[in-house]
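Excerpt of the complex: some chains, original placement.
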Amino acid sequence: MKTSARNQFTGTIAALEIGPVTAQATLRLDGGQTITATMTAAAAARLQLAVGQPAVALVKASAIVLVADFGGYRLSARNQLAGTIDRVERGAVSSLIGIALPGGGTVTASVTNDAVDALGLEVGQPTTAVFKAYAVMLAVPG
Amino acid sequence: MKTSARNQFTGTIAALEIGPVTAQATLRLDGGQTITATMTAAAAARLQLAVGQPAVALVKASAIVLVADFGGYRLSARNQLAGTIDRVERGAVSSLIGIALPGGGTVTASVTNDAVDALGLEVGQPTTAVFKAYAVMLAVPG
């Protein structure tokens, strides 16, 4: 599968919850972390999602918020991956930030240059990549 | 209506599903394709949505994922519009991609230059513009 989404996480569906309109799937990554994806119940039915099935979670770089310091706050966003910045590519008004995960994967986030400057984002700095379950697309084989 | 959302699809509400917190509306476009939008049930009530009503679906360019090759995968995202790339405008770290739809419309997507390079996106190439129902705003007259 070739997509423009810069973040693809491969794993296995570990849990499914189907509501009247909304469904959510939890993907256990090969590295042990989990990703939660929300979709319409109709999409879950169409894909015939089942626990134990392999799946890929797709997330656009623009959907990711970086947290440099939680300052005692907790966030509603279901997906929070802690890592270390290993790339800062600055554009005209926004930048691409790469975050190396302990398990070996990478997360790419697109943030404004305002944010880069305000947070002093630079290579080597620890950060947490946060994204909502609503921003995750799920892909399944077949 | 003048908005910054680069994608506006005009159609008629073909189906409505209202849950306890979430609602979804399916818009049938004048070209025959459908767009699914998710909103809170309160928003659907406030707009007094009804089947048969004209409506416009708004989608930001940044919400769209381009799929160059599904590689046998199926995606949870409800909205998938196949077309042909007719514009690649490269910026410092991201690019705007235009996709001409068979029905005559256009989709504009904002993707990273990483994606443009990795997928070899160029004018004339077939691609599918994919976006989640959660990324769609619905506008209705009056």
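Letters A and B mark the chains as written, and numbering starts fresh at 1 in each.
In this section, a contact is a pair of C-beta atoms (placed from the backbone, for glycine too) under 8 Å apart; a residue touches a chain by one contact, two chains touch by 3 or more.
Bear in mind that the values here come from a model prediction, so they are computed numbers and not experimental data.
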Entire complex copy count, 2 subunits given: 3
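Rule of thumb we're sticking to: only the chains that are shown with their structure count from here on.
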Inter-centroid spacing, subunit B versus subunit A (mean Cα positions, whole Å): 21
Complex contact set, residues of subunit A against subunit B: 1-6, 19-22, 37-40, 42-44, 46-47, 56, 58, 60-62, 89-92, 94-96, 108, 110, 134-135, 137-142
Complex contacts: residues of subunit B adjacent to subunit A: 17-24, 36, 38, 62-63, 65-78, 91-94, 109-112, 114-116, 118-119, 121, 130, 132-134
